[in-house]
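Note that this is a trimmed complex: some chains were dropped, and none of the rest were shifted.
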Amino acid sequence: MSFAGWLIGGLVGATFGVAGFTFFYAKGASYLGHDAAACANCHVMQAQYDGWLQGSHRAVAACNDCHAPHALLPKLTVKAVNGFRHSLMFTTGWFPEPIRITRMNRGVTEAACRHCHEEIVEAIDAGTSISHRPAARAASPHETVPSAREPIACIRCHHGVGHVDFAPLGSFDQEASRG
Amino acid sequence: VNIFERKQEAKNPFYRVVELTEETEDPAVWGKNFPMQYDGYRRTVDQVRTRFGGSEAVPRTPTKADPRAVVAQSRLAEDPRLKRMWAGYAFSVDFREERGHAFMLQDQMFTERQHAAKQPGTCLHCHASMVVPYRRAGGGDLVKGFEKLNPLPYEEARKGVKHPVACIDCHDPQSMALRVTRPGFMEGMRVFKASQGIQNYDVNAMATRQEMRSYVCGQCHVEYYFKGPEKRLTYPWHLGLQVERITAYYDSVGHKDWTHAETGAPVLKAQHPEFEMWSQGIHARSGVACADCHMPYTRVGAMKISDHHVQSPLLNISRACQTCHRWPEEELKARAEANQERVHSMRNEAMDALLDLLDDLKSAKAAGDTLKAFREAQQFQRRAQFYLDFVEAENSSGFHAPQEALRILGQSIDLSRRGQLALRPMRAERGGR
């Protein structure tokens, strides 16, 4: 996809998250299709592309909504890193299969989930924000209160949202036709 | 699919209507700030039966001694063999299917086991909201209060205990963060981690959030015994969490729960080792916590909260299982029950084997067999029985760790049969016919 495309996506995502969503949502089809297609240019991305097509987010989120930070600068860096890594690996063919998301990019997707679902999941992170600590410690001199606990990873439970995931989390393919 | 409306409703999920402190014991007050969690919490009075779990509401006519109008079905009636396994112990008098948290205090107060034996204050550790009572008794110090109440007669210790497990027992009133408030578990984890080379483990300071989602349950859903005259609640994890290690620990300290009435063997009772069994299973290994299945997230309007209606996940499969397993509900139910059935049928064989051993021990006693062989057979009974009970008392009917449960039952069968063999020399060994 064009640099301009990323820029728009990035800008929108960065400046006004909510409006950013309407933008995707309204023109979804064309915009998303475009972005996704760009990624799917690489046949090695085909499986994930197909998975995304069948995923629950097809209508609401394209590749970069989950795989690029929702702030402009980091986004460009990540794109640069990934862009380089991908083309290098693609041309050299030096990459492990099945392809697995890297730590850095897993962090990016995790942040993406929270960016769009901030409100609905706010409750489940109760008791994990540092701000509460000091007060808590003061109030209970006799037990140590949990130190700020890391938030809980979305994809531990929802890891099929981006890409329909087959076994063990999916119903297996019952092709009747043979050969 | 309009995310906006949701966002509107969702603005600030916590209405801090009241200020919560370490003195706020009544869950109804916490419920003012967190009405959705409170609603779920109150639904633990529901009684629904599943194939192997849940519980059945059995009506009864209240008496002065036991005012309960409804109890859970009797496990002793379901399988009378249990009475022989526990012959001479309070459990052979009254043992019922467990039910929701709302009942924990009354079920403990009114079980006939209270009359069959004099019970200590220690019992309360896992059947009530104890943060405030322990602190009060300990002059502000939780552990001191725990030590103070343990040795008291149950009735006396119970004075000033008001609620079943409540918000304050699992949550910090300021931050709502999970916390462990039970001395038994704090010490249990300390000795267990020490056995793994980690010294001075402090669960509240060192556990991750995901671990806490299981540890708050591990405070009570564990095997235990009362140590010494102080009746100190002790979790036998000094050598590890597996049944072999626990047995080894009990042997090392020469502990027995009672003397078996039929055989005179120094036997042990296993009690709800959910935490220990879970720790041996594939779900624990995959980082799946008790709360993931027993308190799955549930959507209420624009918010997602933990379902505080703690219950059998098989009564809530879509939320408890389907986020991770995309099989149809019926299929997931069938898979869980298939695991449970395998374990249950082997549990029945192990039970038969144990009763055969009891028969042999009785008739050997009658025939006045040589002491040596008899003692040996009693030791076999001690282990065979504890292994079987470890699976029998584990309330998931094996689901928490099917392979481990089957392995333990296989051992139990072997031990019971070898106990019989110890009493039955071959003719050769007996010397001719």
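Letters A and B mark the chains as written, and numbering starts fresh at 1 in each.
Just so it is clear, a residue touches a chain if its C-beta (ideal position, glycine included) is under 8 Å from a C-beta of that chain, and two chains touch if they have at least 3 such contacts.
Predicted model, so just to flag it, every value in this text is computed and none were measured.
Colleague: In terms of the labels given, what is the subunit stoichiometry of the entire assembly described by this structure file?
Modeller: Counting every chain copy in the structure file gives A x1, B x2.
The working rule: only the chains that are shown with their structure count from here on.
Colleague: Mind checking the centre-to-centre distance between chain A and chain B? Centres are C-alpha means, answer in whole Å.
Modeller: 39
Colleague: Using the touch definition up top, name the residues of chain B that touch chain A in the complex.
Modeller: Residues of chain B touching chain A: 1, 3-4, 6-7, 10-11, 13-14, 21-22, 135, 140-142, 171-179, 181, 202, 204-205, 207-210, 212, 287, 292, 297, 299, 302-306, 323-328.
Colleague: Which residues of chain A touch chain B in their complex?
Modeller: 18, 21, 60, 116, 119-124, 126-129, 132-133, 135-136, 139-140, 142-147, 149-152, 156-158, 160, 165, 168-171
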